[in-house]
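Below is one structure, written out as structure tokens, with a few remarks after it.
The complex appears here without one of its protein chains, the remainder shown in place.
Letters A and B mark the chains as written, and numbering starts fresh at 1 in each.
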Amino acid sequence: MTEETASERLTPPNFAPPYWDASALKPRFSMGKRVRVRRGAPPGHVRTPWYVRGRVGVVERICGHFADPQELAYRRDGTPKQPLYRVRFALSDLWSAAEPGFGLEDTIDVEIYEGWLEPYFDYGGDFAAESAKIEREIADAAR
Amino acid sequence: MELLGEQGAIDLDQHDFALWEKRVDALLVLASARGYFTVDGLRRVLEDMGPEAFERFSYYERWVQAVAQNLVEAGVVTLEELRAKTEEVAARGSTYGEASLAGTSTGEGA
Partner (left out) sequence: MPHDDVDHPHRRPDRPDQDHPLTYAQTLEIALRELLVEKEVFTAEEINAQISRMDSRSPAIGAQVVARAWTDPDFKARLLADGSAACRAVGVEVEAMKLVVVENDEATHNMLVCTLCSCYPRNLLGLPPDWYKQRAYRTRAVREPRKVLAEFGLTLPEGVRVQVHDSTADMRYLVLPRRPEGTEAWDAERLAALVTRDSMIGVGLASPPETTPA
């Protein structure tokens, strides 16, 4: 799924996160941004399903800020709150098409906390421009 | 817990919720609303039970054990209290109706 086709499908447009906490971390990724899910396997309680780890998707929306369930599960307070995203994946990017029970257009949205996401660079695209843009966003977020 | 690999047909049979199952649900809603544990704490315990527990126990059989574990961790009940109380309850009779004390039922044929 390209960033352009995915962005066209984002719903609803101009979605304002209802669960925004201005005092919490500013989200690192914006709507429509391509992201890769960390390919990690930490012990403990994790809310990131295996089937998206290491996979590339597009930020469908920012849900707001939420206490980190990996901390809450162990009786800690879950702060700092994390930005929570809905990330959209093409099913054809997740599963083998050998026995398709899905269409090539079919997609899935998964809620993922920011700590599990990293920026994705498409090396076939304009790497320098993409990189500079992300650097700016990181700088903005740190401000 | 993320379950992997199942390819079987979906079983559309529906069972009626039993009173004890509804009570498990109610006590986890009330105790978590009072801050004694989080739903994430419950899920951690359910996951730590492993896939075998998913096969061997029903949904609320798993949840009641997860609630007990979280309440012990929270210091609300001790293992000693729980052992004494479960022995006392089991000694009351051989059915759920007999083991439930009068006055705490909800009138669902109890």
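The rule we apply is simple: a residue touches a chain if its C-beta (ideal position, glycine included) is under 8 Å from a C-beta of that chain, and two chains touch if they have at least 3 such contacts.
Computed from a prediction, not measured in an experiment: that's the story for all the values here.
When the omitted chain is restored, the residue from A:Val59, A:Ala73 or A:Val110 that touches it is A:Val110. In the full complex, subunit B contacts the hidden chain through residues 1-20, 22-27, 29-31, 34, 36, 43, 46, 49, 53-61, 64-65, 67-69, 71, 76-77, 81-82, 85-86, 88-90, 93-101, 103-104, 106, 109-110.
Even with one chain removed from view, subunit A keeps its contact list with that chain: residues 11-12, 15-16, 18-19, 47-49, 51, 63, 66, 69, 84, 86, 91, 94-95, 99-103, 105-113.
Please note the rule applied: only the chains that are shown with their structure count from here on.
Averaged Cα coordinates give subunit A a centre that lies 34 Å from the centre of subunit B.
The residues of subunit A lying in touch with subunit B in their complex are 44-45, 49-51, 69, 72-75.
Residue ranges on subunit B touching subunit A, taken from their complex, read 2, 4, 37-38, 40-41, 43-44, 47, 73-74.
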